[in-house]
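Heads up: the structure comes next, in structure tokens.
With one protein chain removed, the remaining protein chains of the complex are shown where they sit.
Every chain is named by a letter (A and B) in the order it is written, and numbering of its residues begins at 1.
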Amino acid sequence: MMEVEANTIEFLTRIRQKAPLIHNITNFVVMNSSANILLAIGASPVMAHCWAEVEEMASRASALVLNIGTIQEDWLESMIIAAITANSVGIPVILDPVGAGATKLRTEAIEKIMEDCSISVLRGNCSEILSLGSADIKTKGVDSSLSLSDRTVDAARQMAIDKKCVIAISGEEDCITDGNKVFRVRNGQPVMTRVTGIGCGLSAVTAAFCAVADNNLALATAAAFGYYGLCADLAVKTSDKPGSFEVAFIDQLYSTGSEEIEGQLKIEEV
Amino acid sequence: MMEVEANTIEFLTRIRQKAPLIHNITNFVVMNSSANILLAIGASPVMAHCWAEVEEMASRASALVLNIGTIQEDWLESMIIAAITANSVGIPVILDPVGAGATKLRTEAIEKIMEDCSISVLRGNCSEILSLGSADIKTKGVDSSLSLSDRTVDAARQMAIDKKCVIAISGEEDCITDGNKVFRVRNGQPVMTRVTGIGCGLSAVTAAFCAVADNNLALATAAAFGYYGLCADLAVKTSDKPGSFEVAFIDQLYSTGSEEIEGQLKIEEV
Partner (left out) sequence: MMEVEANTIEFLTRIRQKAPLIHNITNFVVMNSSANILLAIGASPVMAHCWAEVEEMASRASALVLNIGTIQEDWLESMIIAAITANSVGIPVILDPVGAGATKLRTEAIEKIMEDCSISVLRGNCSEILSLGSADIKTKGVDSSLSLSDRTVDAARQMAIDKKCVIAISGEEDCITDGNKVFRVRNGQPVMTRVTGIGCGLSAVTAAFCAVADNNLALATAAAFGYYGLCADLAVKTSDKPGSFEVAFIDQLYSTGSEEIEGQLKIEEV
């Protein structure tokens, strides 16, 4: 068995034993699906966004997810309070820059969060992530919106060093790097792009894996990506249509264990 | 047939005939699932939270649900306006104290609502409910977070008297009491805790049963709990995994009638 498979099984076992509390400040579209995804893998989700309670909630949690889809100004303030709290108590913060690059509000929200707080993992698709890099990085990554080219991997690695966090890019092939280690993950299915909240759900699952990973954040993120993609690989055996796929995928997140994982993770450290 | 079964069938029949309008001011996570749960049993859900319309909406409704998950300050004001309206027109108010005890904002929101308005049924899990009791009650209930001990039942009964409302505690075994009568309900399945919004959906279903119960609130709440748990008991025959269980559960809420109910409700009046 690959070492990363043993790690994945170990992280998953800890999640199911400890049911870590994952505090989500996330968008309206995916609150329900992210909660169900976290419950399915064995974590305990809580959604709380009001400035008056995010400090208390984050300080009780084992990880924090910030997701800027459907952001508005008062939520940004809450995200920053929660992230500063998370930093002070030492729990991982996963940031999902939904739609970064699409509007000024979103791009600036991400920049403000990353200025004021320390982020553990930045997870998004290629265009979202690269839109947040330096001019040099945007140029490097520009040809790479679909496939994972070497130039994109280089750009991600540079960005991880610049931003001092794990960069995790979802796509047909995923790329996870802390600037030093680089993991490529090839589990996952095309139908995932036809179900809303699947990407956001991966950010939540990444938070749960990081919550139990003793600070091995790049490894935990790669494990989360591999596990999540594998559950999709198994779910398409039931259905490759989006409605019934989503149902089967939740079932797989709940039931997939060491037996299904062994030999099936397509995670490569490069 | 048990008398409570005949009552349950009668309440359900009235819901399906009259389609009572249930006004929900509820959290973002469960708005969709609560609406679907209410539609499935035959009620008419409406979600409306803006202070400018809650008075009108509550005055047209047959019951009001207040649920403080994802609460923020302006929503609390709306909840109080709606509940005062509900009190004045004489419709039942079901309060779901999601996360009470977890943050000051939530605990104080519940206290404020219960000070300013008259609540018909307070429905939550054991730790939520007991966190709202007196110091004495918290002590009484402290050993009871999992099973329904006699001490918890005593604490619930005392609380019902103190708060002048039905106390309804969900758990492996449920406890419903108005301070005088006590019902224990043993329908329901463990997988319900792995699907988000199932507890909140029970608060909504309780509202629908209370809406047609001619003020027999403890009985209507016990009937709602028994029916809801029975639908879960039937749904797990299709699947005990959370994604497909949720789908089967909605189907059962829609199709379960007198034939399935007879002899299957595990409701005991003690």
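In this section, a contact is a pair of C-beta atoms (placed from the backbone, for glycine too) under 8 Å apart; a residue touches a chain by one contact, two chains touch by 3 or more.
Note that this is a predicted model, so its numbers are computed, not measured.
A.B. asks: Check each of A:Asn27, A:Gln158 or A:Gln252 against the chain that is not shown and name the one that touches it.
C.D. replies: Of the candidates A:Asn27, A:Gln158 or A:Gln252, A:Asn27 is in touch with the missing chain.
A.B. asks: If the missing chain were put back, which residues of chain A would it touch?
C.D. replies: Interface residues of chain A facing the absent chain: 27-30, 32-33, 69-73, 99, 102-106, 193-197, 239, 241-244, 246-247.
A.B. asks: By the contact criterion defined above, which parts of chain B meet the unshown chain? Give residue numbers in ascending order.
C.D. replies: 28, 31-32, 35-36, 39-40, 45-50, 52-53, 56-57, 60, 246-251, 254-255
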